[in-house]
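Here the structure comes first, spelled out in C-alpha cells, and everything after it is commentary.
Of the protein chains in this complex, all but one are displayed in their positions.
So, chain A:
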Amino acid sequence: MGVSEERIWSGRRWAFAAFLGIMVVHSLAILLFTRGFLLTRTELSQYSECNDVMESPCFPPARDRNTNGSCWSKPVVGRLVIIVLDALRFDFVAPSTFFAEKKPWMDRLQVMHDLAARNRSSTRIFKAIADPPTTSLQRLKGLTTGGLPTFIDVGNSFGAPAILEDNLIHQLGQSGKRVVMMGDDTWVQLFPDHFATSYPFPSFNVKDLDTVDNGCIANLFPALDKEDWDVLIAHFLGVDHAGHIFGVDSTPMIEKLEQYNEVIEKVVGALERQSGPGDLHENTMLLVMGDHGQTLNGDHGGGTAEEVETAIFALTTKKPNTLLAGAESSSCQLDVHGRQVCTSSIQQLDFAATVSALLGLPFPFGSIGKVNSELYSLAGGTWNQEESITGDDGNPSEVQSWMLNYVNALCINSWQVKKYIDVYSSLSLIGFSDKDLLHVSELYSRAQELWSITSRNISGAFVSPSLVRSQLDAYSMFLESVAALARSNWTEFNLKIMGIGFCIMLSSLYLNAFLIRRLDKLFGLQSFFSDYLQNFLGVNLACIVILIRAWSFLSNSFILEEGRVASFLLATTAILQLRHAIMKKMMLLEALVLCLLVPFLRISIELSQLKQAVNSLFLKVDSSNMLGIVNDSELWMYVAEVLPMVALIIVAYLLYKSITSCSSQGILKYVIAGTLFNYMLILLNWASESSLLSPNLSLSLIKGNLIPQVIYASGLLQLSLLVIGQLIDRGRTSNLEQSTIVKALGLISAWSSTTILLSGKQGPLAFLALLIGGWCLIRLMALERNTKNDSSGSSLSYALPVTQWSLLAVCMFFSTGHWCAFDGLRYAAAFIGFDEFNLIRQAILLTIDTFGFSHILPIFGLPLVVRGYLLNQSKQVYSIRICQVYLMYGLITAIATTFTMLCVTIQRRHLMVWGLFAPKFVFDVVGLLLGDLLIFLSALYYTT
C-alpha cells in the first residue's frame, strides 16, 4: 500500500478515462466487424424503363397494344386485388389433410378450399416460401423489389424507411396504374407517395387486434365497386397480432381466421357479381397472401420452416376454358369434406416478376425472381404441356399461344435478370465471384442460342412443343441458378474489415487485462507469481470456465443450449466451492444454497427452451425432461398466481430489513420506501388482472396504464434522487464500504420495480433468485481470502467470484425466458403501460425487459462483491478494487463476445448462420456495449 500513498490517484477521473476508453475501443471494433459481417446488399438506383425492352432479343408487345400503359409483356390481368394477411401460416390455408395432425387452427379458411376444389383452372393455393429475415418490413421489401433484403435491414424494421430501389409499386405508378392501399401503415412508410389513395392504420400496437382489420374491411368493400383503381392492396394485421399476444393455438386466433374467411367469401362474391363480359371485374385477379408465416408462439423473423412457409391463394374472375390438370409442383389431397384440393409451391422471390408479367409492367430493376408458370397460367388461360402435345382435349391453339406468351415472358425475365447481374457486378464493390458469373453467363448464352432458333420458329408458323419446352428449361435453369447464386453469395462478408475489427477487439482484451495489472501495481503488489500461486485454484478455475464457455460458441448446439451450459459451469464452480467450504469448515450454508439455486435456474431455463423449441427447427427439447408441471389444473393456476406475489412480498421484506439494519441513510430510506410503494402497485396491478383472486373486486378504476406509468415515473424519480444524493454527498462519507452498500442497494431497488413489472409474473421470482445468488457469491468471497490482510493481495482473488457473477447473469438472461434470437424478444413487454408506439420509449422498455436481469441489475450490484473484508482500508484502495472488479467483469464479457466474433467468422458459411450465429452475435454485441455503458456509469457512481 506504501507506493500509492504518495501518488494522487483520483478514482473517478481514472475510471472515467479507462472505462470510456474501453467503451470506445469496443465500439470501434464492433462497428468495423459488423460492417464486414452484416453487410447490406448494395442497393442500385437504376430503374427499369418501358423502352428498355427494345434492347432485349425478345418480342415486345405490339405497340398498338400499348394503350394501357403496359409495355414489357402483354398484360393478362386487368385489375389486381392483393389482400395481405400478415403472418399467414401455410397450415391456415391448406386443408388439414396435408398435415400429419389436424390442429384447431386448421381448416378455418374453408372458402379457399371450396373455391380451389370447384374451379381448379382459375383458382389455386400456393405454398409460398419466403426468404429470411421474416419480418414484415423485410418481406414487403422483398415482395415488391423481387430481391433479397439482407439481415442488417432488420434493425430498420421499426423505423420503416422508404424503399429507394426499383420496385413494383414504383413501376405501377410509372405505368399510370392507380394503386389503392388500406391497412398496415408500414406500406405508407415504405412508399410515401406512390398511392393514389391510402387508408393507413397504425400497426405497432400489438395488443390491438381489430383496428387495422376493421379499417380494412370498412374501406375494402366500397372500393371493390369503384373503378378508380387498378391495383388494390389491403393489409390485415389481426392474425399477426393475435399470434404475438395469444399464440396460434388460441381462441382470438381462430376468431380472426373465421372473420377472414367471411371477408374473403364476401370479396370473392363481390368480384364474381361483376365478372361478366364488360363488367368491372371482367378480368380481375385476387391474391390472398401472407407476407411470412409465424411460429406457434406467434413469433417470426427467423428462417425456420414455420416462419418461412406462408401461402398465396390466387383466383381469377376470367375463367379459362380448359381445365388445368395438375402442374409439376402441385400435390393434391382430399380435404375433410372429400373435395380434391391441390396446392403448388412458389418462391416469394418470384412474386414481383410474376405480378409484373401479369400486369405487363417493366420488371423491377433489381428483381431476380422468375415468372412463376402456374400463377401466370391462372390468368392467361390454360397451360398444360401434355394437352399441347396430344392436342386431343381443350383448345390447342389457345394453349399454344399461351405457351408462346410465357416463353416470351421468360425471355424478357432472363434478359432483365442478366442485365441486373451485369450492372450489379460492375457497380458493386464486391460483386459475385468470377467463377459463378461465368457459369451464369454460360447458362444465359446457351439459352439465348436456343432462343435464336425458337424465335425464328415463332416468327414462322409452327413451333414444336418440344422446342418450346427445352427453351423453357434453359431459361428456368438460368434463373434458378441466379437465384441460388444470389441466396448463397448475397451476404458478402468483408473479411478484411472483419479481421481488423477482430484484431481491435483482441487488443481491447489486452488493454483490459493491462489495466487490471496496472491497478495492481498501483496497489503496490510485490510478486505477481506468488500471488498467482496463492489463488491458484480460483484463478485457474475462472480461466477454465471462461474458456470453456467461450469455445462452446463454436458449435451451434452449444449456442442453443447456452443457458444450460452456463448453468452447468456455474454449478461446477458452486460444487467446487462447496468442497472448498467443507474443507475450510465455513460458509457451508451459502455454498449449499448456491448449489441448490442452480437447479431452479436450470429448470426455468428449460421452461423457456420449451417455449423456444415449439418453433425452432434447430432446437429439440424433450418436454418430458420436465416435471409434469405444465398441466392446467386449478391448483397449478392458483400456485402460478400466488407464487410471484409471495416472492414479491419476500423481496419487499428483505429490502425493508435492509433499511432497518442500515444506520440512518437519508436518501436510501426514501428510495427504498419508493420501491416498496412500487411493489405494492405491482401487486395491485396483478390483482386487478387476476381472474382467480379478484373476481368480484371492482378494481376496474385502476386498470389500464396508470399503474405501470406511475411505476416508471417513480423509478425515474428514485434514480434522480440517487444522483442528486451522489452530488450532494460527494466525498463526505467516512465509511466508504458502508456507503457503497447503501448506494448499491438504492440503485438496485430503484431499478428492480421497473424490471419486475416488465418481466411479468416471473419477475419477482427471478429477482429473488438473483438476490439469493448474489448474496451467496458475496458471502463466498470469504473463501477466497487467504490472509487476514487483503491489502497485499492482488485482484486475482476476485477472479472466481466475478466469473461466477457473470455466469449468474448469463443464467438470469436465459431463465427469464429470453434467448438469443429475435423471436426471443418479448415485444409485448414494450407495451406495458403504453398503447401507442413511440420508437425510443418502446425501445428502452424492450431493452430493460431483455437485459434487465442479465445486465442492468448484476452490473449495478457488482461492487457488493468487494464488500466484506476491506474493513480498515483507505478510500483509494476501495476505489481501486471497484475499478478492478468492473474491469474484470468487462473483460469476461468481452472475451465471450470476442469468441462469438471468431465463431461467426469461422461459421459464416454455416447453414444456420442467419438463424443462429448472427442473432447470437447481435445479442452479444448489444449486451457488450450496453454492459460497457453500464460499467462506465456505475464506475463513476461508485468511485470517489
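We take it that contacts are C-beta pairs under 8 Å (C-beta built on N, C-alpha and C of every residue); 3 or more make two chains touch, one makes a residue touch a chain; residues count from 1.
Definition applied: contacts and distances are computed from a predicted model.
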Would you mind picking the UniProt name of the chain not drawn here, from "Guanosine nucleotide diphosphate dissociation inhibitor", "Protein preY, mitochondrial", "Phosphatidylinositol-glycan biosynthesis class F protein-like" or "Ras-related protein RHN1"? "Phosphatidylinositol-glycan biosynthesis class F protein-like"
Of the residues A:Asp520, A:Glu561 or A:Asp932, I need the one that contacts the missing chain. A:Glu561
Which of A:Arg602, A:His855 or A:Arg881 sits in contact with the chain that's absent? A:Arg602
Contact residue for the chain not shown (choose from A:Val399, A:Ala571, A:Ile848 or A:Leu930): A:Ala571
Among A:Phe221, A:Phe514, A:Phe536 or A:Tyr638, residue touching the chain not depicted: A:Phe536
Absent-chain interface as seen on chain A, which is shown: 533, 536-537, 555-558, 560-561, 564-565, 567-568, 571-572, 574-575, 579-580, 582-584, 595-596, 598-599, 602-603, 618, 620, 622, 624-628
